[in-house]
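Just one protein chain is left out here, and the rest sit where they should.
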């Protein structure tokens, strides 16, 4: 149990490491949600595109907003930005550093969702199956345009044996499916490579940027945690003293009424 | 539970052993990702080659960059390389030692991916099925060139019964598949042997290189960990003292407001 206690202590030590932990959990949760989510393509010409693109882009927006909400620093940054300028001048570089840190952490789980979605490929197959030209896979010249669209929209659904399909035995359903899925996977790997490349370059150029700002923001983040806990403690002390005072006053002032109600109470206050 | 605690303590003891652990996890993860990844060959002449080579080489690049990013030493090395030269001169041998250590650890998981990919053989079959000359397996002289290319590109896909295949019953699909896969496996074992041989020679010639640099980098790695934790502690001490000061000031300055709200507060501050 020691190791769990250690991990837990690490994440509780200050709010910054807790934020890192929450972002990691959100990224893992996005994979888990994607896997447990039943993707059901409507297999109708226009609905397909809307549904596919919706599943691909709506959850990342939700996850991004979640990432911003759970991050304490976003609140801190807004407070720093809006406070009246007193003795201490606002440090623009510190503000931009915090803004970047918040956006980076919040963008992690949407990126994970998008990459998992593209590597799985179901969304792309559903969204763009009607945009594929099937003539490159088989000779479909004898098939009228509208019927072809209906056939293409049914590509993502294996359980829909359309009556057209029986007329067009040569319709290359599997070929279209494979084509779209491999393009989706290629896109997913490429985006993943670009993201990692960006992270790599950011890491490489970090020593070039001012190291003091990083240490300063770290000190500030620590300070905020400690100020809050100190405020909480001082609050409790004051409140306890005040509460004791109030309760004793209540007992003293109500003694007259209590005496009239029950004479036995008098013995208690003696 | 003791042994888990021991393992965990070992990985937490300093950042270097943690890096080793992370590299091992990345290598295992690359096997896991390969197994959970659905390889879907598009089965179209040019797409095949791009997709197969992409799956074989893009993820290793991603894994390599990941390995460099998660390694604390890469950051350390960059900082040492870029710092202005003060009283302490830069040690080129220490820098090159750290660079090699970082590259070695980062190259582990890409190598694992490549070897697993070659031993599995699907990527090679997909990428190079159109480059095989089928005349060595069966007499395909009566088949025109373009049709032959289309047939060869469908070798990796068992679920694509092309209408050509029914015309050419003698097309040696299984023979081509076996041929490519066995070559891929032979290549995989050979690369694995060369890698292990390189590691073996590196290990053998290690006693010949300067042992002092190894001990120096080890001391440095330890020092960085301890400096960071000491900075964190000192930060917390300073922040706690300052926070106590601020909170007590806040309570004193707000007393006037509190007095007007509730007269009972006056007794507490007395």
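We call the chains A and B, going by the order they appear; numbering starts again at 1 in every chain.
FYI, contacts are C-beta pairs under 8 Å (C-beta built on N, C-alpha and C of every residue); 3 or more make two chains touch, one makes a residue touch a chain.
Since the model is a prediction, treat every value here as computed from it, not as a measurement.
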item	value
Residue among B:25, B:46 or B:193 touching the omitted chain	B:193
Candidates B:75, B:119 or B:213 - the one touching the absent chain	B:119
Interface residues of chain B (partner: the chain not displayed)	1-3, 6, 119-121, 136, 138, 170, 174-175, 178-179, 181-183, 185-186, 189-190, 192-193, 196-197, 199-200, 203-204, 206-208, 215, 218-219, 222-223, 226-227, 230-231, 234, 238, 241-242, 245-246, 249
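Here is the rule we go by: only the chains that are shown with their structure count from here on.
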item	value
CA centroid of chain A to CA centroid of chain B, Å	24
